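Read through the structure below, which is laid out as C-alpha cells, and then see the notes.
Missing here is one protein chain; the remaining ones are kept as they sit in the complex.
Then we have subunit A:
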Amino acid sequence: MYVPLFTSTYDDAYAMIGLVDANNFYVSCERIFQPHLESKAVGVMSNNDGCVIARSAEMKALDIPMGTPAFKLETLRQRGEIHLLSSNYELYGDMSGRLAQLLRDACPDIAPYSIDEMFIYLDGLSDRQCQTLGESLRRRIHRGLGLPVCIGLATTHTLAKLANHAAKKQPQYQGVCLLNGQDALTASLLAQTPVSEVWGVGKRLAERLAIGGIHTAWDLHESDIKQLRKRFSVVLARTALELRGTPCLHMNALDQPRQRIMTSRSFGQSTGVKAEVHDALRRHAQRSAEKLRQQHSLTRAVMLFLNTNRHRRDQPQYFPQALIPLPSPSDDTRVILDAVRQGLEQIYRPRYRFMKAGVMLLDLVDAEQHQLSLLNAPAHHHPLLMATVDDINQRMGQGTIRFGMTDNDAPWQLRCAHRSNRYTTRWDELMKAGTHPGAIAACTSRT
C-alpha cells in the first residue's frame, strides 16, 4: 500500500529502532561511585535554586515530588532518612558520553535524544535476535558502566517509546520490551495506554480526541488515517501510522517539551570549519530557546554534541558532547548562546569533518513555578523582586516577607555543598579503593 504521508528520512533505512533510557540517571550516576547509596532514598538538587531535579525510586516512594525545595526536606535529611546531593553535571555529562560510546560501538547507528536517552538503529536481525541483543546490551551497560537501563524495541520511534515505557513499568519484561506493531502484545499494550501518553499527543489534543471517541493508543491505531488527517493534523495521522508499525516520523518530531528540548540536524555537507559548526549550533540554540519561551519554561543546563560521519570509514571519527550547567535557570538566548560557545571551545578539534550537530536544553523548570520558588531563596540577580520585598518590609516592618531559609547564608552554601566528587573528570577527585577494610577511613582521619 502506498502511504502518501510517508517521509523518507535517514533513520528509516533501519528495520528496528530501540530506545535506551537510563533509570533515574543522575541518581544512578552517583551510586556507581558511592555504592553505599544503593537502595537508599536519594535526591539530586539543582545547584542554585535548590529544588529536587532527580529522585531515586525510594525517594519517589516517599511521595517527595520533583521540584520540592531543599529546605522543606532538611528535617528528613538530618534524620538520615534521605540523602540530598548537589547536581554534579560534569559527572552526568561524562557518563552520558560513555553510554553513547558503548552503544555506538555495539550498534550500526545511534542518535542521542537526551542526556540519558539514546535511540539505536538495528538492521538485518530478526525480532528474536533484536530481543537478544537488547538483553545483552542491557547487561553490558549495567556491568560496564554500572547504569541500570530499560530498552524498548519496535519498528517505529513512537512504538519504541511505548515499548520503553512498558519495559520500565512492567516487571515481567525484565527491562527489555519489543513490540512489532502487529502481534497481540502490541494490541494489548496499546489498549492499556491512554492516548495522552503517546508521543506527540499533548493533554489538549487528548481531550479533543476523547470527544471523538479516541481514548487509548489502540483507538488511535484503529482510526481512519484520512479522517485523522482531515479532522486533526498530518502529524497525528503519522503518529497513528507509527502505532501500526509504519515508520514516518523523524526523531526530532517527537518532542517531550516539558522535560527537555532538542534541536539537531545534519549538515548539508560535512564540515570541519569551526565557524560553520558554530553557526549551525547557534541556529539550533536559537530555535531551542524560542521553543523554551513558547512553553514558558527555563533551562538549567545546555548540552551540545557533534558527530562525524561514521559511515565514512576512511575519515577519522569523533563524537564529542559537552554539558554546560547554567548559573541559574534561564530562557535568555544570550545565556544559551554563551553556553554553546563555551561547549564548542571544549570539544572542537580541527581536522575532523562533522556531519551533524545538536543542542539540547535539559532539566527544564516552569518559569512561573520558578518565580514562586525564588520567594523562598535570596536572588540577588532579581533586583526587581528584591526591591519589592524591601519595599514591603520597609512599609510593613522588617520580617514581613522573609526568605524560606532561616539562615540567610544557607542557600548559597547549599549550591554545591553536597556535590559528590567529579570522579571521572578530575585527577584529584578519583574514587578511592581500600587495600583492606577500614583503609579509607584511616586515611581520611589522618588528613
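The rule we apply is simple: a residue touches a chain if its C-beta (ideal position, glycine included) is under 8 Å from a C-beta of that chain, and two chains touch if they have at least 3 such contacts; residues count from 1.
Operating definition for what follows: contacts and distances are computed from a predicted model.
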item: Name per UniProt, for the chain absent here [options: "2Fe-2S iron-sulfur cluster binding domain-containing protein", "SOS response UmuD protein. Serine peptidase. MEROPS family S24", "NAD(P)/FAD-dependent oxidoreductase" or "Alpha-ketoacid dehydrogenase subunit beta"]; value: "SOS response UmuD protein. Serine peptidase. MEROPS family S24"
item: Contacting the left-out chain in the complete assembly, out of A:30, A:58 or A:94; value: A:94
item: Absent chain, residues of subunit A that touch it; value: 35-36, 89-90, 93-94, 97-99, 101-102, 105, 140, 143-146, 313-318, 320-327, 335, 338-339, 342, 346-347, 349-352, 423-427, 430-440, 442-443
